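After the structure tokens below, expect a handful of questions from me.
A single protein chain has been omitted; all remaining protein chains appear in their positions.
For subunit A:
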């Protein structure tokens, strides 16, 4: 699923100590990360964490209070013509002119950058599979079609960096799958793709690396798998008798989670019996513990390892500030 092998070392997008103050409030406090060619980079955080503000600073819609954004070495603030020529983006919804046809919209954007001819327009239209309806007014398009037109628009100028803000928002399950495989294909061809989402599962299935942002700060940047490994996983025990088992586990120095419903997904908890003991520990240790429990006369009904999702990871990092 993850294709880290495709990533080479060329840094396409570099964000250094980006800060934004609006009024007296620091919306973005200190955001730094790099995105390389060929990778899908996730930008994860709850709504209101400063994601959209950061994205807008990447494409010169908002002027940073401090810090620097550069794209292939060009400063977005100082050389917008050069820097923005290398970026294709959809900021929030793909808002295009609804009173124009899809084709007329693309023509509008083509006139704003050099070297885009009708051939290139047709190329991107074919790429997103919109050739049937491209000469209809955008007013008549479904959300999925508008999203495709948005992508076509973003790819028009043969960018090196694609910025997508919540790209699967509002799409149906089929549309979401198509969008994901499309993004993977683009990254395979060497494009750097920056994807924001407040849905952690989205980032988990799509991205190679991720930056986690909360309250305007980046909490962690790293490969999605590595971030999962640094987190202590959960192990759920069903022992008989349960109370003796719990005492025994405590004696062995294992931390028992009383408020399991706060850290684990409801769907997972529902799968356990009512007397299940939830512990937080490295899963490797299970092999040592089971014989000890058995030797002291306890019955081990089941032992279950639960891989933390990014949701849990996020809860750990933010001390339960909460995500959607």
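What we mean here is this: contacts are C-beta pairs under 8 Å (C-beta built on N, C-alpha and C of every residue); 3 or more make two chains touch, one makes a residue touch a chain; residues count from 1.
Note that in this section contacts and distances are computed from a predicted model.
Note on the omitted subunit: UniProt lists it as "Bacitracin ABC transporter permease", one of the names in "Thiosulfate oxidation carrier complex protein SoxZ", "Phytoene dehydrogenase-related protein", "2-oxoacid:ferredoxin oxidoreductase subunit beta" or "Bacitracin ABC transporter permease".
The chain that is not drawn here is touched, among residues A:12, A:72 or A:91, by A:91.
Among A:54, A:70, A:153 or A:197, only A:153 touches the chain left out of the display. For the options A:44, A:59, A:235 or A:264, the residue in contact with the chain missing from this view is A:59.
Even with one chain removed from view, subunit A keeps its contact list with that chain: residues 22, 53, 56, 59-63, 80-85, 87, 89, 91-93, 95-100, 104, 108-109, 111-114, 153, 157.
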